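Shown here: the complex without one of its protein chains, the others still in place.
Up next, chain A:
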Amino acid sequence: MDFFNRIPTHMDFEGQARAEKLSRIIITLFGAVGLIWGYIIQQFSQTVYILGAGFVLAALLTIPPWPLYRRKPLKWQSSKNGNEGQNKETSKKGKKK
């Protein structure tokens, strides 16, 4: 379980913005190309397949939190009286368990 928890799943804020923008661009582009190609060969199924390929590509590129999207992590301020806070937290956790 520890191993799975260590896999990063979060992006930083700028990474999220980039990922969303990239996925929109990829899907829109594939949709447009698919529409034109499907119209040229008069096969709407080709349009759908090309859009599907765009979806798969966008999913691969923007769903996993690639290092590209984790370049600017937030710099949290360190807590003022760190020791007490930590002690409180650990004691709370202990109670829950």
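Keep this in mind: contacts are C-beta pairs under 8 Å (C-beta built on N, C-alpha and C of every residue); 3 or more make two chains touch, one makes a residue touch a chain; residues count from 1.
We adopt the following convention: contacts and distances are computed from a predicted model.
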Name under which UniProt lists the unshown chain, selected from "Large ribosomal subunit protein bL17m", "Signal peptidase complex subunit 3", "Proteasome subunit beta" or "NEDD8-activating enzyme E1 regulatory subunit": "Signal peptidase complex subunit 3"
Those residues of chain A which, in the complete complex, touch the missing chain: 9-11, 16-17, 19-20, 23-24, 27-28, 31, 34-35, 38-39, 42-44, 47-48, 51-52, 54-55, 58-59, 62-65
